[in-house]
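The complex appears here without one of its protein chains, the remainder shown in place.
This part shows chain A:
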Amino acid sequence: MSRHKIVKNLDLDDELDDFDGGEDYGYDEEEGEEKMRQGTIKVREALPPTAAHVTDKQVQEALWHYYYDVEKSVKYLVAASVPTTPKVLKKGAAGKKPEGGFISFGVCWSFGQSACNKASTLAGALYPDTCLKPFSFAEFFKDTPWLQVPTDRQTVFIDPIYPRLGLLGGSSDGVPKMSKLQALAAARKKKAQEQRANSNPTGEMSRAGLDKIDHSDLGDAGVGGMAPSGSALLQKPSARGFPLRKRKGLDEHESLPKAPVAIDDAGLNPPASPEDIPSAGQAEPSDFANTMFGSHSQTPRQSPDNLFTMPFAADIASIAANPFAGPSPDDIVIAAQSKAGKGGKGAPKSNGEKKAAQIAAGVEAMRIDDTPRAKSKHLDVLAEFGKAEAKNAANFVVIGHVDAGKSTLMGRLLYDLNVVDKRTIDRYRKEAEKMGKSSFALAWVLDQGSEERARGVTIDIATNTFETDKTSFTILDAPGHRDFIPNMIAGASQADFAVLVIDANTGSFESGLKGQTKEHALLVRSMGVQRIIIVVNKLDTVGWAEDRFTEISTQVSAFLIAAGFLSKNITFIPCSGLHGDNITRRSTEPAASWYQGPTLVEELDNSEPAGRALSKPLRLTIGDIFRGGVQNPLSISSRIESGSLQVGDALLVQPSSQKCFVKALEIDNEPVDWAVAGQNVTLHLSGIEEQYLKIGDVLCTPSNPIQNVKQFTAKVLAFEFLTPSQIDIHRGRLHTPGRIVEIVAVLDKHTGAVVGKKKPRVVKPGLIARIVVELEAPVPLEAPGRVVLRGNGETVAAGLLE
């Protein structure tokens, strides 16, 4: 019979009949009882006299859990039956910290064995060690001043299990579906519990506390989670606050199932309640189910008037010592929302005091409105960064006149450092030959655009990374053509230092010096780049003539010093990009033996890491907007200018003033949790439409946003004659039209004092002036940002915002 037929003939009913939840375990109840009986006897024998008071039931319970492992059960029982002295101690703590102070062992002890059994019935199966070890409180609190228990010692509550009514939409409130075995255990335990009478106040309390935690951690526990807090503990302040039902107004993102990370986040020890570790494939209880059963099963029905929870602000005061009992940002938002919606109806505002408190709570709620989309881990990013101890990172921009060989030089560098493999280069070479441009093969490593390859010019900035032993570098290969200077500016604004490539060919150098060699050098200087490495390229075409190298060095260094570079920050290296001399390896040409200085890579390695503006508020100019994939329909890439960010952060986009959330974060295509200034990151955003984002927009923290300005004053160095005129303003990728409305004064180059008459008509090239610029549309700019002003295809001026 073919497979096909087997499947066809398969009797589904039969197959399913065979399947019975209980039989999975291969377990026979009778056999189990027999085992249990024998086990009990054995345990009894093994128990030391101190534990003589242990009941049969307890022994059996223990055996259940250890699958009839006598030795383990005994160990457990011995531990569990240590006399109840710590109870007093615990009660003291409980008095001070009504909710938060409980720690799991405390719960165990306070209930005596019943609680332990209860807990272990479900929780113990997962964490059998919870109640196992003999424990000394004195030891535990040895170095701890009261009320300052280190977070790592605090623990989560173990849920004192109430069998829940499980119906509707996944049922039973986060408790995993019971197997037969568990059901049996639960039934027995329930019986025991009934005997023990239903009033165990401590249990109630910790239950309430637990529910609160569940709520703040999971956010979506909904009504069920909230109701018990109205019962034992929180009944008294029920006069104000919000009807429970309102908590259902969660927004979609909050109702997303969240991973049980919260506990670890708070720095707590792992013993988690079973609720925090939902079994796979189990549905969350529906809100309806929660409403129906979550509360009613445990608390008597309250009159509608009492159906108010305590406002969160009041909660904070009462449980200040509890690190995680405070309202989560989610709660605050919900509180604010429900307050805005139906605040008047929900709260009887009889006396003024309450009103004041309400206002205070309202203000607090309004302040924190940045609901993160992705769950934030609340990392201390700067501390993490301090710990990370990564390699030095440096960005450098490669600049120079068109056709100086920038891309080829960088292609060669990457090839020689094995960032690009030989096969790729060979393929490029073949394709380039087909197009009749074989010498461009190396440049194609960086020039990947179809138009760039067809025309043989770099159009946009190309980024690539490589590592040396000391530093990991990011190359920003800038276009040399004058039309693409806006792109070059974008690249240079991200650079820590610059590599200026000069064509040593006769004529090429001279035309370059008048053209973009000069303009680029001035631009990078005015954008704050201090260090520059000059690569005198194509020296092979002039036979490695030392005279030529010296001639170029003298001219260029004179010019650069005039432009404001310090001579100690200028280095010259003779190279051949096409052949790779003096790039990663020393030149083997006998004609080039006169040069004994460092190669390009050695010189790059000498660069010191640039300072990072870590502690400043977050600023990030969007460099690119693209579709990061199916999962991430909207992604941006950029270099963080200042500050830090982490997954889950809410960010503000300027100038559109829209808010968005960091869904995920990538550095060099590796997902990370955080990033700091100076790193090149890819952000996957959520909560925003693409239309609100433009290349050149700034992302910032909502708490300290960058302002949109329509007009600014700047101190600029004039490259051309400066008159009131229409110009383009560039700041990184930001590119916007505007005009110089006023020349305030010409300033002294070194002191900044006003020189000459007040409102000069024209500023001559090379002078520094204070000018007022008006923009066509408001854009995010702030001092001390560096801007470049261009008009008619020429860089007119560059300088600092004031």
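Following the convention adopted for this analysis, a contact is a pair of C-beta atoms (placed from the backbone, for glycine too) under 8 Å apart; a residue touches a chain by one contact, two chains touch by 3 or more; residues count from 1.
The working rule: contacts and distances are computed from a predicted model.
Engineer: UniProt protein name for the omitted subunit, picking from "Tetratricopeptide repeat domain 14", "Cytoplasmic tRNA 2-thiolation protein 2", "AP complex subunit sigma" or "Protein DOM34 homolog"?
Structural biologist: Matching "Tetratricopeptide repeat domain 14", "Cytoplasmic tRNA 2-thiolation protein 2", "AP complex subunit sigma" or "Protein DOM34 homolog" to the record, the invisible chain is "Protein DOM34 homolog".
Engineer: Using the definition of touch stated at the top, determine which of A:448, A:506 or A:606 touches the missing chain.
Structural biologist: Touches the omitted chain: A:448.
Engineer: Given that one chain is not shown, which residue among A:567, A:596 or A:631 touches it?
Structural biologist: Checking the options A:567, A:596 or A:631, the one contacting the hidden chain is A:567.
Engineer: Touch as defined at the start, partner being the missing chain; which of A:46, A:79, A:357 or A:459 qualifies?
Structural biologist: A:459
Engineer: Hey, which of A:32, A:486 or A:515 is the one touching the hidden chain?
Structural biologist: A:486
Engineer: Among A:63, A:717, A:734 or A:771, which residue is in touch with the absent chain?
Structural biologist: Going through A:63, A:717, A:734 or A:771 one by one, A:717 is the residue touching the chain not shown.
Engineer: State which residues belonging to chain A touch the missing partner chain.
Structural biologist: That gives, for chain A, the contact residues 448-452, 455, 459-464, 481, 483-484, 486, 526, 561-564, 566-567, 623-627, 637, 690, 693-695, 715-717, 721, 723-726, 728, 735, 737, 739-741, 746-747, 749-752, 755-759, 761-762, 764-768, 790-794, 798-800.
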